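Of the protein chains in this complex, all but one are displayed in their positions.
Which chain is which? They are A, B and C, in the order written, and residues in each are numbered from 1.
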Amino acid sequence: MAPDNHAHDPGNRPGTGSEKRFVFPKWTNRLREASAVAALGGVVYLVVLVAGVFSPQNSAIGYAPEQPVPYSHALHAGELGIDCRYCHVTVETSARANVPPTATCMNCHKTIRTTSPKLELVRKSAETGEPIHWVRVHDLPDFVYFNHAGHVQSGVGCVSCHGRVDRMEVVEQVEPLTMGWCLDCHRDPDPNLRPRDKVTVMDWEPEGDAAALGAQLRTERNISPSVDCATCHR
Amino acid sequence: MSATSHGGGLHALLTEFESPSAFMQACAKVRDAGFRHWDAHSPFPVHGLDDAMGIRGTRLPWLVLASGATGLGVATLMQWWMNAVDYPYVISGKPLFGLPAAVPVMFELTVLFSAFACFFGMWGLNGMPRLHHPLLAHDRFRRASQDRFYIVIEARDPKFDLERTRAFLASLGGSVVDEVRESVEG
Amino acid sequence: MSAYSLEPGSGSPYWRSLQELADTEEYRHLMAHEFPGGIDAPDGMSRRRFLQIMSASIAMTSLAGCRWPVEKIVPYAANTPGLEPGTPVKFATTMEMGPAAMPVLATSYDGRPIKIDGNPGHPLSGGAASVFAQASVLDLYDPDRSQVVRRRTGVFGSESDWASFAAWAQTRSAAGLTGTAILTGATTSPATANLLIQAAARGARLYLHEPVCRTNEMRGLKLAFGTAALVQLDLGQADVIVDIDANCLQDHPAALRNAKAFAAGRRAESGHMNRLYSFESTFSITGGMADHRYPTAARDLGPAVWALAAELVLGQHLELPEGAGVSASQLAAWRGHAAGGPDIAHLAHDLMAHRGRSLLVAGLRQDPEVHALVHVLNAALGNAGHAVSYLPFELPPFASLGELVGDLNAGRVSTLVVLGGNPVYDAPADLEFGKAMARASERIHLGLHEDATGQASSWHLPAAHYLESWGLAQGWDGSLLAVQPLIEPLYAGHTAAEVLSVLVENPPRTAHQLARDTFFALGGGQGPAPAPEADDAFEKRWRAFLHDGFLAGSAQAGTPLALAGTPIAAPAAAGAAGAENLELTFLQDQSVHDGRYADNAWLQEMPDFMTKLTWDNAAVFSPSTAKDLGVVHGDVVELQYKGRSLEVAAYVLPGQARHSVAITLGYGRDDAGRVGRGAGFNAYRLRTSDALHHGDGLRVRKTGRRYDLATTQDHHAIDKVGAAEIQKRVPGLVREGTFEQYVNEPEFVDHLGIHSPPLVSLWKEWEYTGYKWGMAVDLNTCTGCNACVLACQSENNIPVVGKDQVSRGREMSWIRLDRYFLGDADDPRCSQQPVACVQCEMAPCEQVCPVAATTHTREGLNAMVYNRCVGTRYCSNNCPYKVRRFNWYNNFEDLTETQRLVLNPDVTVRARGVMEKCTYCVQRIETARVAARVEGRSIRDGDITTACAQTCPTDAIVFGDLNDKDSRVSKLRELGRSYDLLDYLNIKPRTFYLARLRNPNPAIAGVAAQGGHGGHGDHGGHGEDHGATAGKAHG
Partner (left out) sequence: MKNPQVSQAWDNTRDDPTRPVELILGGNDFTSITEKVSDIVLERKTPRAWYLAFFASAGLTGVLFLMIGWLFIRGVGVWGLNNPVGWAWDITNFVFWVGIGHAGTLISAILFLLRQKWRTSINRFAEAMTIFAVVCAGIFPGIHVGRVWVVYWLFPLPNEQAMWPNFRSPLLWDVFAVGTYMTVSLLFWYTGMVPDLATLRDRARGRVRQAIYGFLALGWRNSHRHWHRYEKAYLLLAGLATPLVLSVHSVVSFDFATSQIPGWHTAIFPPYFVAGAVFSGFAMVGTILIPARKWFGLEQIITKHHLENMNKIILATGSMVGFAYATEFFIAWYSGNPNESFAFINRAFGPYAWAYWTMVTCNVVTPQLFWSKKLRTNLGVMWVMYIFVNIGMWFERFVIIVTSLSRDFLPSSWAYFRPTPVDVLTFVGSFGLFFTLVLLFIRFLPMIAMAEVKTVMPIADAHSGERRSVGDYHGDIPAHVRDGGDR
């Protein structure tokens, strides 16, 4: 051994015995298992958190804001059986499915339930020309360009995106309206295709082989929905 | 020399060496004496001690190989599925999946998976982390990580006999033979 | 009727209901019946995008935490028959700009005008629109527009209103208008003209002021023919065109028509090409298109025409017609005058060879005598009645601005009415108009802005923008044009005719009434126009007029005129030009014109087609003059001229005439709004009434300071190595040949690019079986006029980033015009090349994007998805054409609510941090696709046109389906001179170019060789020859 260039005084030197050792308690030996479990659990937790809480899918579905006028689709479209296009007239020709002007309401309500307090705002609007401020329910992000006419003309039913509006007292969002959801149908449109004249029929069910009908309609109408980005984003 | 004791049951006996060569010779003797639950502790891996102790090769490399292969597979399938199957888009007019472009990620994931297997596998096989151990409560044993070499024969070894083993250890030429006690707390 | 209002807080002051605007029976009628599409506004406000744009108005209610702000849908209250939500509607109207009335189509989206295009039905437009017309929609929403009537007595100003003014004016004018001076800009409105004449009859004096005026042209016509006239050019009938500083492809009231006809004469595939000679001091787009261009100082342009006349008469024995006003002996002294340049004999010969099919045209800066001589030569060459003809008219009794100043100073004017214009700013400096104006006790100013003149007025009245106005106008071809509003005046503005009506009529009429009544009167009617129900035939005519935007058949055919024989004086001899006696020329600006568009951010940021300068003007020097003076690009120099001086930045521009310094008007406006204030240098401070266009005696002193000029090309000084490389590289990029070469070897372009091994792919290439969109850009007809740049800006919501950002190289324009100079820096050839995303089939940008934000569609579009973009900028780095634009900041942050109204709702407003680029107007493709689906057919050729192609005056851009063998674009692809830019990279761009062809006079040596230059892969030598000089040119 080399000559001393350090003092051999065990009592004073660190790491040789005089200092009391810190001893980890025995339970710390469980750390190994615990950390493995925590790692796995953390992953699961994150997935659940993201999928369950932050996904727009879950924050959007069920959105049913209160409207200024308690208009019931269940009554008008359901019980009374008024066709969608009576109010949403531009749905077949325009990118937008318009919300009807007050005058459309007054077509009937001039004579029906002329004193109902629920219709107070409608009457006032018709009188003053002050429009009714409805709350938008189905709201796509701003960079998405959805065209109602294109879809309706291809035979995609209202129900496919909006659900059974004819059963809704208050309109609510039933589909996630996310990009992934749009893509599902663009990749396989068959289940959502129906004859052109059945587009607004809420309770239409295909007779016979649904898959065959879808495929047939797709071929007939030359429908090949694009999944190119530029189809919806520009 | 008086041993540091925590008052628990006897865990093992240890003996201390200053030089690696004496230590290694002693190890060979312990091995030849047929002990199973014993170990040698040194501040650095002493070359040749594997043989002196009679340790078999570890299966870690196989673990790493398997994991690396998994990484390669995951990378290949992931890239193919994501770009060519799940949402195929035309990029620069190229094929949806092209092997050359996938190579870097395949390589990286192979290495990453292997390294994880290597790292976690090694600690796992070593039974670590294990923060509590009777040896870690032994005062003298501190120098195992600095400048001393120890042979430890555990009490659970079938051939262990306090007196005889103590004598055996003393015969190995170490500077001291000491008891290692189980700690009472925890 | 219903209200149509913003949410929340309906009835925002600047936005009123469309119905109020048209709260007249006939208008409602019109909407319902005449335009089946109707004005649309429907669930309108509701439309989320619109609300999004109006971000300040959004009720920022947050619901379940993760949902974006609640949006409201605000439908009409009443029925709006025929209206469809979110479908844009187009209206024909007319934009007036001085003597030019431009028929346009305005697109309205939910009640707000968002885009201006040319009116394809009218020959003055043919579907094209000038940059000024296209940018005018932005002026409508200028937040710095004057918004209230302001009454100033003494030093105090207070807000007032139109009714108070009208009452005041009616009282005051009841006794007549003696002592009233009315100053107006050039106007073509018959209604305004009638009212002006009435005002004159009641004692008012009329004055005309237009900073960029065609007075010399009118004087020249009077000199030649004894009458004023509208000169009608038909470039299609001219095989040889001599443009004498006229820039007839741009600075002409019928420029779009001229450009279209000129382009038609350049289509080599017809087996025929015209030849253009240009004499000018500063590069214009016409000069850029010329087959032979002679940089000539403005003082030498007159002599040059005389020298040409002498050569024609004495050298080519052209017979001077009767009443020529000039004799052969008079011309003899001019034969061989140096100003004519070396090729004058060849030019004369060429003209003689094309008698009856040639054209000389002089520009507005030329003296009346030059104009007169040009008319004489046109008559002598037999061109009158063919390439040039005349619509004579009587000049209204206007006095000049100088006379007004005299009258003001003499105390003869008590009330001054300024109808538009900004004379305090733009009057010649020697008149000191501001001081003179103060001598009138009442000063009424009507203007879009409360500018210097507005601030000096006692009554300032906000003017109505033409998109808010009713009116009539007259086109350069004599046709009657309609001006109709698309929107209720945002700030209660009024038209000049309404102001005049208040002054001379009791009760005054509204602009709408005035327009109807005048239209009725022009149709031979007496008195006020009948009510809509009263006269069905008139109503039909009126509606057809509004629908078309012009009165069908009202255009007049020009005729030749008889020469008057008045003697034409020869130009006076000028002193020797040199560094101590430079010439200064005042040019109209291609962005702000005479300063009136200084607040238009689109125009400010539009690069000058030649200097590529934005947000500034500059004193333009030729490279050799700059060298003589020791001036370099970006120096601040002091111009000393006629006892006045101005500090201005220097710009060294190749092709500028030697010893001639040019500066454009309209900048340096201290009275402008937030956009224009502080941009550039006020050249009016040097301009005097005796030399409105150019003058000698300029001296230049260096100040030693530097100025940052923001250009979009050659951002920074180009060094020797770079300049040499440019000379080498450009011939492969902007491929050119001569007409002759093309006839002999139609595929000559194929030898001009970089030689490469056969271009094959390592993989199987995608096949495009459906639509395959492509675009052709014909460099042979592209003049570089910037119309496509503005069209794209308007269509695609391209942000304006400001001078600082442009000078950092961050301009956002999706299409740019690459301008290159080749050859001698003092007399270069200029090439223009519009470049936007070429939509490569094997796009280098796509493969490098880590998040697939840019991918290919099955129709071959290189789609850029803003909402997926992370902003690595890798795509832009890897783009060989550098056509991608990155949003370095939030470029829409500072826009006011009104400014946001101009945004096109069909195109995403890009966020900060995302990349963007030309999309081939994919919104139009998708709209056409849905329209085709609704009609159950496929898309036809012509259904889709991109914004740039739509507005191109020369149809240089054609868009269509390359898989359709009959489409226009496919046919162009087949031409021999079509080529791909950077073809050797094998990235298969969808946009292809058609090589430029020059048609030099074979007799003129050198140029012919130069024209064919590069044709045999010999670019190296050329670059070496000219690299050094051109390097300075760029510097």
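Simple rule for what comes next: a residue touches a chain if its C-beta (ideal position, glycine included) is under 8 Å from a C-beta of that chain, and two chains touch if they have at least 3 such contacts.
Please read these numbers as outputs of a predicted model, since none were measured by experiment.
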Touch partners, limited to displayed chains, of the chain removed from view: A, B, C
Absent-chain contact - pick from C:P143, C:P844 or C:G976: C:P844
Residue among C:V361, C:L639, C:V835 or C:V922 touching the omitted chain: C:V835
Which of B:T15, B:N83, B:T165 or B:S183 contacts the chain that the document leaves out: B:N83
Among A:L121, A:L140 or A:M179, the residue in touch with the chain that has been omitted: A:M179
Given C:T178, C:N744, C:S761 or C:N877, the one touching the chain that is not displayed: C:N877
For chain C, the residues touching the chain missing from this view: 713-716, 718-719, 721-722, 725-726, 728-730, 733, 754, 805, 808-811, 816, 818-820, 833, 835, 844, 846-852, 868-874, 876-882, 885-890, 911-915, 982, 985, 987
On chain A, residues whose C-beta touches the chain left out of the figure: 1-3, 5-6, 13-15, 19, 21-22, 24, 55-57, 176, 178-180, 183
On chain B, residues whose C-beta touches the chain left out of the figure: 19-21, 23-25, 27-28, 31-32, 34, 36, 39-61, 64, 78-79, 82-83, 86-87, 89, 91-92, 94, 98, 101-102, 104-105, 107-109, 111-112, 114-116, 118-119, 121-123, 125-133, 135-136, 141-147
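Throughout what follows, only the chains that are shown with their structure count from here on.
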Distance from the mean Cα position of chain C to that of chain A, given in whole angstrom: 47
Distance from chain C to chain B - Cα centre to Cα centre, in angstrom: 80
Length of the line joining the C-alpha centres of chain A and chain B, rounded to whole Å: 52
Where chain A touches two or more other chains at once, by residue number: 228-229
Contacts with 2+ other chains: residues of chain C: 855-858
Chain B-touching residues of chain C, taken from the complex the two chains share: 761, 763-766, 840-844, 846-847, 852, 855-858, 988
Contact footprint of chain B on chain A as seen in their complex: 15-17, 21, 23-29, 31-32, 35, 183, 227-229
Of all residues in chain C, those that touch chain A in their complex: 1-5, 7-8, 10, 42-43, 45-49, 52, 63-68, 70-80, 84-87, 855-859, 861, 863, 865-868, 906-909, 919, 922-923, 925-926, 929-930, 933-934, 936
